[in-house]
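Missing here: one protein chain of the complex. Every other protein chain is in place.
As written, the chains take the letters A and B, and residue 1 is the first residue of each chain.
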Amino acid sequence: MIKKLTCIACPQGCPLIAEIGQGRVSKVSGNKCPKGEEYAKQEIENPQRVLTSTILTQGLALKMAPVRTNKPIPKNKILEAMSEIKKLRLNRPVKVDEVIIENFMELGVDLITTRTVD
Amino acid sequence: MKLFDVIIIGGGVTGAAMARELSRYKLKIALLEKEVELAFGISKSNSGIIHPGTQNPSLSLKGRLCAQGNQLMRGLAQELGVDFKEVGELIVIFQEEEKARLRSIAQEAEALGVPGLQMVDRPWLRQHEPNLSPDIVAALYAPTAGIISPYRLVYDLAENAMKNGVEIYTAHKVTGIIRPADYFEIQSTGGIFRSRYLINAAGLWGDEIANLVGIQDIVIKPRKGEEYLLDKKLENLTNHLVFPLPTPTSKGIIVIKTSDGNPMIGPTAQDGEDKEDLATTDQGLNQVLASAQKLVPAINRDDIIAYFAGLRAVAGDDFIIRHENQCPGLINVVGIQSPGLTCAPAIALMVIEILRQHGLSLQKKRRFYKNRKPFTHLFALPLGKANKVIQKNAAYGDIVCRCEMISAQEIREAIKRGATTLDGIKFRTRAQAGRCHGGFCTTRIMKIMAEELNLPCSEITKRGPGSEIIKASRENEANDIT
Partner (left out) sequence: MISRDLVIVGGGPAGLAAALAAYENGVKDILLLERDQYLGGILNQCIHPGFGLQYFKAELTGPQYAERFIQKINHIKEIEVSLKSLVVHLTKEKALTYIKPGAMQTLTAKALIMGTGCRERTREMIQIPGTRPAGIFPAGLAQKLINIEGLLPGREVVIIGSGDIGLIMARRFTLEGAQVKAVIEIQKESRGLIRNVVQCLDDFNLPLYLRHKILKIHGKDRVEKVTVAEVDDKLQEIPGTRFELACDTVLISVGLIPENELIEMAGVAMDEKTNSPESSELSTTSIPGLWVCGNAYKIYDVVDGVTRDSAQAGKLAAEYLRNLP
């Protein structure tokens, strides 16, 4: 089977063609760099995205603290992760890239801040 | 229950001008307005022209009150510190044969006492209005035409009226009127009021108010006018207001100067039925552009930075300003179509005369505050003066709307003087009215409003209930504390 997709690993957005056999990607073409091949495999076998959002703060200089997962999480967990994030409230100053929740939702990724908030 | 001497229904320019004029006398006065702020009806969306008296027959009420209003506006503007500017107008023609029409306009205007009229020719036009179409052969020049900010006029009139004791109730829609004895009992969405005299200045809804007391012969139809504002960079596109020859129903599409600097083109004149239809249309835009380009060819579609539609309240050809003998004490001031903004101060005097004729005793107060505390607009000051203002009050240096240079202090001042909505702030200060249309400053303004009015951001509206800006807040969802 052949699947067409668009690489999102960088702004080039190469159109990729992936050949799939037995649920696994056997060959990728159309990519201008090796990241494209990696992306196609990942996207077909286990699609993942980095999730970015904000969490509410209390008593800090900014009302919202921007956060992200430090690594991609499975695409089908994104909405669930959002509802978890919406419940959070941060009440201590944080530095950029500081871990807020380790092993977020048991997904093997950390939820980290993306801005220093005093 | 308190018995008022006079209650005015409607907080547009007509109502506000009457309230301010009446506040000279020892009277208990209230003004009821259905919207959450004043000037949210016709008076917010018009051309802002103080007409000289060249547009209406000399025998019409409109004509007479316009010429008089033009004169009165000057003193009024000075007392209140409103930005009236005399810029003069040109009524232009494209054919020699049309000169006869200009002459008859001039004759009518002279009969009304309009001063300084002058026929001007091509060389004059070339010199004084270089951007006009070369096809224009002559014009009638009326130097007394002026411009004003229509909503600021209403706010300033109302503020001064309040200072002189008038009670103003916004978000009070009049829903019923009875006359149980020799006074009126007025039901409103905010409670019941009693008054000996009642003035109906309800703009587009004047017929409904009249209906409440059984007067059936007033019917008000909306006539839509679309207007298109151009970039401020074109401030000097024309030096005068430029009119074509008028048609039977309208003054035609005008190239307008506004007190905020942006030129404006419009208005259309489209009769309709829906008194709430403030939509602009493609056809309107095309008509306005084509007509304006005939006058000033340099105007470009890309120059447009804002637009709106207003509805004129039309009840026949002329204003209706009369005491209703079938309902003693009621004065209808309706069908105040164009040039109602210009006429407002003259209408106020006329109505006072009618009140006097119908038994209201008018005694001047010993102390009438004719001036209003000026509103400091940073953008209107030369840099040196602005510096002093900022040094005296640091918050003037805290710029919120950068396109128009409006400070946090001005936003707070507007709120202190009655603004409760984003539009109210915009009309008073110009914040959000610049090139970015609030893209940069809306959030900050909302935060200042939330603070000053002690409201959550989710309750802040553009122009009253139903126009909330925000649908939800994270605040209501978060619970766990990390």
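Simple rule for what comes next: contacts are C-beta pairs under 8 Å (C-beta built on N, C-alpha and C of every residue); 3 or more make two chains touch, one makes a residue touch a chain.
From a predicted model like this one, the values you see are computed outputs, not experimental measurements.
Trainee: Per the definition of touch given earlier, which of A:Ser29, A:Gln42 or A:Thr114 contacts the omitted chain?
Mentor: Of the listed residues, the one touching the omitted chain is A:Thr114.
Trainee: Which one, B:Ala67, B:Ile253, B:Ala269 or B:Met405, makes contact with the chain that was left out?
Mentor: B:Met405
Trainee: Among the options B:Arg101, B:Arg194, B:Arg412 or B:Lys462, which residue touches the chain absent from this view?
Mentor: The one listed residue touching the chain not shown is B:Lys462.
Trainee: Which one touches the absent chain: B:Leu212, B:Leu245, B:Ala395 or B:Leu455?
Mentor: Residue touching the absent chain, from the options given: B:Ala395.
Trainee: Considering the whole complex rather than only what is displayed, give the residues of subunit B touching the chain that is not shown.
Mentor: Missing-chain contacts on subunit B: residues 276, 278-282, 284-285, 301-302, 304-308, 383, 386-387, 390-391, 394-395, 397-399, 402, 405, 435-440, 442-443, 447, 457-458, 461-475.
Trainee: Tell me where the left-out chain touches subunit A, residue by residue.
Mentor: On the subunit A side, contact with the omitted chain comes from 5-11, 13, 49-54, 56, 62-64, 66, 68, 75, 78-79, 82, 96-97, 114-116.
Note that only the chains that are shown with their structure count from here on.
Trainee: Contact residues on subunit B for subunit A in the complex?
Mentor: Those in contact with subunit A are residues 474-475, 477-482.
Trainee: Looking at the complex, which residues from subunit A come into contact with subunit B?
Mentor: The contact residues of subunit A facing subunit B are 54-56, 58, 64, 86-92, 100-101.
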